[in-house]
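For this view, one protein chain was removed and the others were kept in their places.
Chain lettering (A and B) follows the sequence in which the chains are written, and residue indices restart at 1 in each chain.
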Amino acid sequence: MTEPLLKMRGVKIEGRSDEMWNPIINGVDLTLARGEVLGLIGESGAGKSTLGLAAMGYTRDGVRISDGTIEFDGIDLLTASAAVKRELLGKRIAYVAQSAAASFNPAHRLIDQHVEGPSQHGVMSRAESEADGMELYRKLRLPNPDEIGFRYPHQVSGGQLQRAMTAMAMSCRPDLIVFDEPTTALDVTTQIEVLSAIRDIVDQFGTAAIYITHDLAVVAQMADRIKVLLKGDEVETADTRTMLDAPTQEYTKSLWAVRSFERPAKPAIATGAVPVVSVQNVDAAYGTTPVLHDVSFDMHEGRTVAVVGESGSGKSTTARCITGLLPPTSGQILLDGEALPASYKKRSKDQLRQVQMIYQMADTALNPRMSIGQIIARPVQFYLGLTGAAKRKRVDQLLEQIELEPSEYYNRLPSELSGGQKQRVGIARALAAEPKFIICDEVTSALDQLVAEGILRLLAKLQDDLSLSYMFITHDLATVRAIADEVVVMKDGRVVEQGPKADMFTPPHHAYTDLLLSSVPEMDPDWLTNLLKERGVDNVGDAAVDKM
Amino acid sequence: MDNVLKIIMQRLALGLLTLLIVSVVIFVAVNMLPGDFAQAILGQGATEESVAAIRRDLGLDQPMITRYFDWLGGVVQGDFGASFASANAASFSGTTSGVKTVAQQIGPRFANTMFLAAVTAVIAVPLAVTLGILAALYRNSVFDRAANIFTLTSISSPEFFLAYVLILFLAVLNPIFPSLSNIYDGMAFSERLNKSMLPALVLTLVVTAHMMRMTRAAIINLLASPYIEMARLKGMSPMRVIVKHALPNALAPIINVVALNLAYLITGVVVVEVVFVYPGIGQLFVDSVKTRDIPVVQACCLIFAAAYILLNLTADIMSILSNPRLRHPK
Partner (left out) sequence: MILWIAAVLIGMGALAWVFRFAGQAATGNAPKFRDMPFGVAYGYVLAALVVGWLIWAYFQGRSSDPAIANKFFFLRIGIEGFIIFAIAAWLFRLAGRRVGTAWSRKMFRAMPLTAAFGVMIILIYAILAIFAGLLAPYGQEQIIPGVAANITPGGDPALGGNLDFPLGTDQIGRDILSRLIYGAQNTVGIAFATTLLAFFLGGTLGFLAATFGGWLDQVLSRMVDVLMAIPSLIFALLLMTIASVWAPRLGIPLTVFMVIIIAVIDSTRVFRLSRAVGQNIVVMDYIEAAKLRGEGFGYIIFKEILPNATAPLLAEFGLRFCFVFLTIAALSFLGVGIQPPLADWGTMVRDLSGFVNYAQFAPMAATAPLLAAGAIALLTVAVNFVVDWMLHKSSGLKE
């Protein structure tokens, strides 16, 4: 057997916080053969980025490799001098960062940053490398490959930048590229083109790669082998197909199972039923820029309407119109068939109580200086006028509803809670008002999959118990599948399509809905290949959207 | 480019407007004085007629708005009016030829102050920027910590404390520089430099400390950017990372820091000039404050404010010019 390209043995990494060294990675082994793509997945805090950088012999400030060996092609990266490591980095090991917009130097043109590696490492002359760069841009299917390199980073869109960065990583034809969540910040339709471009070019040059992501479906498309990390420990490593078909560890199985959560379909809405909240022909604008055009849809008791769309489609703006933060320029919002005043300032206490909101970032949604008890007690006192023991009793009841032990959590501060627990407190605060209708704004998108799953189940249970009506804003179609009864698809401030979930997930439907749905990666490792075959390589991402 | 030009013109107009409003504030403040200039010039023992005569001469019987525009019109042409002190002297001698205008009084002193500021800037700016970059590169090292303590101390110390400490060591115990900066016209440059050295050093200490801390903060902020990490991961040498990747982006914050601190010099210069009896505009200002020579106070105040606004404006415009997003619009 030939010698592997990268060999990491018993690597331990520590990070410094509170004047102490705390473990991040507790002894992980990793082997990578030439030309092999290894997927590294795990939740946030699993240490996957740290491990990826360590594979390059690099640690960030305040992080150190405390034990183990890292060998790249026979060179020991931990004992190599700075000069030897510099000679490897960029030339034989390259890196593609999560945010291309931040990782390109704003002061230089793309092509100048592209040629820096080859010319400094003496691989190619400047002119050769420039020509090669354009060739790479063409291979990565960037528009105007001969011209795009002369732009500055801020003049190029996110998905294109990410491909330009892949080209830059390729500039010296390295043996290994570390991809650190390269598509996480992108919309689904853009993600596809970046994924397919990366996969093709890695294939073409036979480059080995470590592909870091938290998205199982993405890693299924990209990797030959998958390694699962949990809190700095390896859970299991296996061939992609083996891993997907027959995971051996409980944790891996639970990750896979998340995808299968789906609520049973509810009976159709009775004709003539008055919707809890009805959005009618709403137009809205920020200043003079119009953002919403004639948006209308209804939300009924005990049901969930999922509003989906990519960033900038007007989902959150619609929510702001419903809550009254952004009074619509025309159209109206009805609550139980009665028109609500446009601005929240003019609404009565009871009208305010009926419409509650749960936010995406639990960190900014809870006052860090108030205890959990105080946060939940405030609406109880404010709307229902309960005080003293009655108030405490109600808060305890609410804490039990969100599955947090009252005696333990009542006096804690938000900073002492995990992300999922904070989100639960946000739910309890909304419930405390005893509303009919709750807007959930991307409530699970900042959470890890297992935790998000718990939140979705909790919301579903609360809906059944209390006949709540939800407006569920999300860009994640798996979430839609799991929880929605009706779906509203938005694009550029307009409702493109709406209807019951079952209809939405069965063709035929509006072309954009189709594009959006088909762009969501699936767990099938052949999904991307099949999709590209179906659509043709030039018909993904921005190109496809533009054709509409 | 048009875009940038437009923004810069906007800033310039805004700066001019601010200066105009500041002049109103100064004028109104001075006019809150009880009595008026005529009485102040002639003193308590003046007769009604002579006060009235002077009032007419100086246009003090006009309404305030008229007087403001008269004053402003004069200022624009470099005429700040007549100084009380010299007007007083002139009224005793009975001639008007001895009356020194405020502009005549301020002119040479303004040049002296500019000289002092320039000497300070020449020493302080390169020193502070170099030290700031070094402290950022070797942050949390012994050097950085020592520099932190040193700069905090020198920022916290009143200018006169630093001045006397320097006089003590560099003038009294080791007579290297003179402790009095008696500068006059027609002095040789080297002697002038020698005599201005101690005040310049005091200002350098204070300004360098501020500038260095701000440069350090700006560079640290910059070095944390993902594109710096990217450059390191491309195997670029530390020198190249700094020169090619950090500096072009650091220029804006550093220029900003420099301009802000030169603006700070304006305040510092007052106390330092008094300690060293340096014949600059700061000392004139303090003297006029004590003798209540209002036209001079008013003029000095306006000049200080103008310099301050100008420097802040420069900082603003420089950072606009060095922003690639504005220079290369989409």
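Methods note: contacts are C-beta pairs under 8 Å (C-beta built on N, C-alpha and C of every residue); 3 or more make two chains touch, one makes a residue touch a chain.
The structure displayed is predicted, hence computed values, not measured ones.
Trainee: With the full complex in mind, choose from A:M357, A:C440 or A:M504 the residue touching the hidden chain.
Mentor: Residue touching the absent chain, from the options given: A:M357.
Trainee: Specify the residue from the set A:F205, A:F382 or A:W527 that touches the hidden chain.
Mentor: With A:F205, A:F382 or A:W527 as choices, the missing chain is touched by A:F382.
Trainee: Among the options B:M9, B:V25 or B:A111, which residue touches the chain absent from this view?
Mentor: B:V25
Trainee: Of the residues listed, B:L193, B:V289 or B:M318, which one is in contact with the missing chain?
Mentor: Here the residue in touch with the unshown chain is B:V289.
Trainee: Quickly run down the residues of chain B that touch the omitted chain.
Mentor: 18-19, 21-22, 25-26, 29-30, 32-34, 138, 142-143, 148-149, 152-153, 155-161, 164-165, 167-169, 172-174, 179, 238, 263, 266-267, 270-271, 274-275, 285-286, 289-290, 292, 294, 297-298, 300-301, 304-305, 308-309, 312
Trainee: List every residue of chain A that touches the chain not included in the displayed model.
Mentor: Residues 17, 19, 79, 81-82, 323-325, 344, 347, 349, 352, 355, 357, 359, 361, 364-370, 378-379, 382-383, 429, 433 of chain A touch the chain that is not shown.
One rule holds for everything that comes next: only the chains that are shown with their structure count from here on.
Trainee: Centre to centre, by mean C-alpha position, how many angstrom separate chain A and chain B?
Mentor: That pair's centroid distance is 51 Å.
Trainee: How about chain A: which of its residues touch chain B in the complex?
Mentor: Per the touch definition, chain A meets chain B at residues 56, 58, 60, 85-91, 94-95, 97, 99, 102-108, 116-117, 120-121, 151-152, 154-155, 168.
Trainee: Considering the complex alone, what residue numbers of chain B touch chain A?
Mentor: Residues in contact with chain A: 225-227, 229-237, 240, 244-245, 248-249, 324-325, 328, 330.
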